[in-house]
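What follows is part of the complex, with its chains left where they were.
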Amino acid sequence: MRTGVRWGLLIIVLLLGSLRGEPDSFGAADREKLLTEPGVYGTFALFTLSDSWMKYDQATRISQLTLFKGVIEQHREKIAIDLYLLRGLSDQADLMFRVHATELRDTQQFLVDLGNSTFGKHLKLVGLMHGLTKKPNYVPGLPDQLKADLKGASEAGPRPYAIVIPIQKSADWWALDREKRAAMMRAHTEASVPYIPTVKRKLYHSSGLDDLDFITYFETSRLEDFHSLVLDLKQAEEFHYVRRFGHPTLIGAVKSVDEVIEALAQ
Amino acid sequence: MRTGVRWGLLIIVLLLGSLRGEPDSFGAADREKLLTEPGVYGTFALFTLSDSWMKYDQATRISQLTLFKGVIEQHREKIAIDLYLLRGLSDQADLMFRVHATELRDTQQFLVDLGNSTFGKHLKLVGLMHGLTKKPNYVPGLPDQLKADLKGASEAGPRPYAIVIPIQKSADWWALDREKRAAMMRAHTEASVPYIPTVKRKLYHSSGLDDLDFITYFETSRLEDFHSLVLDLKQAEEFHYVRRFGHPTLIGAVKSVDEVIEALAQ
Amino acid sequence: MRTGVRWGLLIIVLLLGSLRGEPDSFGAADREKLLTEPGVYGTFALFTLSDSWMKYDQATRISQLTLFKGVIEQHREKIAIDLYLLRGLSDQADLMFRVHATELRDTQQFLVDLGNSTFGKHLKLVGLMHGLTKKPNYVPGLPDQLKADLKGASEAGPRPYAIVIPIQKSADWWALDREKRAAMMRAHTEASVPYIPTVKRKLYHSSGLDDLDFITYFETSRLEDFHSLVLDLKQAEEFHYVRRFGHPTLIGAVKSVDEVIEALAQ
């Protein structure tokens, strides 16, 4: 029966999707640019779901989630929005949004509208981190072989797990001369090369925008490889200058809006 | 429709504004003095908005916000009050007030009256920081060129983002002789010169008034420049003596009372 | 109108005061002794006011506050009780009691009775610190000039602000020999001499009674002087051995019971 309910929900959700147009098709080209170019603000917003949500019947939930989908679609014209289900994987939050925007005020407007929506009233913000994408700082100085390695193709197929690890460097790090830092980042980068096929990475620069220096974002289908990557990075000299690594470490499942709606409508 | 509601609200709000007199016109000269002179107490008050607020209908909200505006206007005769919408940009708070007063008791009276107002009952104080404006400590010793640079004009136009970063210095800092500290502050100041056109700064001295030594306040339209400024400051020697930088780092949008009312009435 | 309500309240409050006898007149001599002699326990109790209090009408509030005044009066026969309004100045608490007693059990009985009173049910205890007054440890070794300076008269007039800063010393401090500690305390004391006219100080010894070593208490009408005093103390060698300074730093307004009642009845 449970499975029956699930399929029924999925049908309703997909139907809603088809009536309103598939959100991911909005400005797909812009989304691609937001996700790959430098000078873009990446925001990670963490929410818990309040107990009150649990008390609604399914019809009310679906109707509220439909409006929720509408808010996302509307803003997807300007910003890129990704969703993650953290419930059952992280104790910090139930839901995570990753938003890419050229201006933080667009992200703010989305989060304010989300909070004002009927569904949003059941969400409690528990964390907000901002970072900026930049051209790789140290890549110009990398040896050609390492540059080629970094362009190595990643394996095809879905990467269902996403991990977010905030980083803060010590004052000693920032006091090092640029050459020394570049050398350490080169070793750090070399350590990560073997994991390129199975662990996708993205870096956000946070100094001044949050109590962090970097937000590191990972996607993988093989958490064991990700664990090995972290172990190797911890053994690089650069790790001595890491004052905060995680706290929190966030693990979630990459989900489409419809999948999140399905999970929350149950 | 959403936009329609927004404009409708704006009209009501502006009408209220015109009926009651424009608050920013009260004692504009005094406000200018409070914002520029030394010996003024600056208070940053952070509030979250309780869930109960969300349950009121719009008419009730507008009526409560009108009284809220009245409280602000009344106190603006003695103190300078600035508002910031943090919701959607910071996880610490929804709303921030920056208050300048010649006596902290005037700020206290404002915050007590605010708390006693119908709208204030929905606000939960989550942070309160006090600082004192002073004549620049180290400027007299600066080279003439640097002094001239510091007077460089900032670009015209609005600076929609405000950032507040509390600072605590280590015991080692205070043990340094004054000359050594002045030299380090000179280097720190030099690092910030290139950002004068796009990032406005203001400094508050907090030792003894809070668990801080300084409150640094920034306004900018270009967060990327602000991020670069912070990176440059972290590379100055003085940063070695910073025990607490942020925690929290607060980012908000600079708003007039009417804009805040419009945002909260929705 | 607001002012009218305030005066009305004041009249009621003063009337209550005159009917029940002025609390400060109870055992004034004993109060003087408790506030000046060594071997007395000083307790700082911090309370926030619950939201439920805000929902009562003014008549109910006044009736509950009258009973509250009764509890204070009753205990003032044995202990000295001072009140401070922290609301609008500190984010930690709304109300602070400073209690002086020869036995902590008398303070406990007062706080238990306060908690059991109708008004007390709206108070939430958020902090409790105990300290002991002692004869000045290092004064005997001070040069005569410094001793004379310490007896310098403080300026007349009210000192409306009170600041409480808890202190914990490092293990290194306690490991120093007594002579070295005395020398550092002498320098520390010398640094505070210029502020004697405008900043009144009192010291409580806490080791073992709380997670602190000292509670420092200040009263002033000039917060700017107090700020300068703290800056000077931070530059003394002794500050290197301070592991915790503040956390929290508490600022409040010194108030009589009637003034607190007036503030809370609004």
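Letters are used for the chains, namely A, B and C, taken in the order the chains are written, and counting of residues starts over at 1 for each.
Throughout what follows, contacts are C-beta pairs under 8 Å (C-beta built on N, C-alpha and C of every residue); 3 or more make two chains touch, one makes a residue touch a chain.
Because the structure is predicted, anything quoted here is derived from the model rather than measured.
Of the identical chains in this model, 3 are shown in place, and the full complex in the file is built from 5 copies.
Methods note: only the chains that are shown with their structure count from here on.
Contact topology of the protein chains: linear, an open path with no closing contact. Centroids built from CA atoms put chain B at 30 Å from chain A.
Distance from the chain A centre to the chain C centre is 49 Å, each centre being the mean of its Cα atoms.
In chain B, no residue reaches two or more other chains under the touch definition.
Partner chain C is touched in their complex by these residues of chain B: 39, 41, 46, 104-105, 107-112, 115-116, 121, 125-128, 130, 132, 171, 174-175, 205, 207-211. Chain C contributes residues 51, 54, 85, 87-91, 160-161, 163, 165, 223-224, 226-227, 229-231, 234-235, 237, 239-240, 242, 245-249, 251, 253, 263, 266 to its touches with chain B in the complex.
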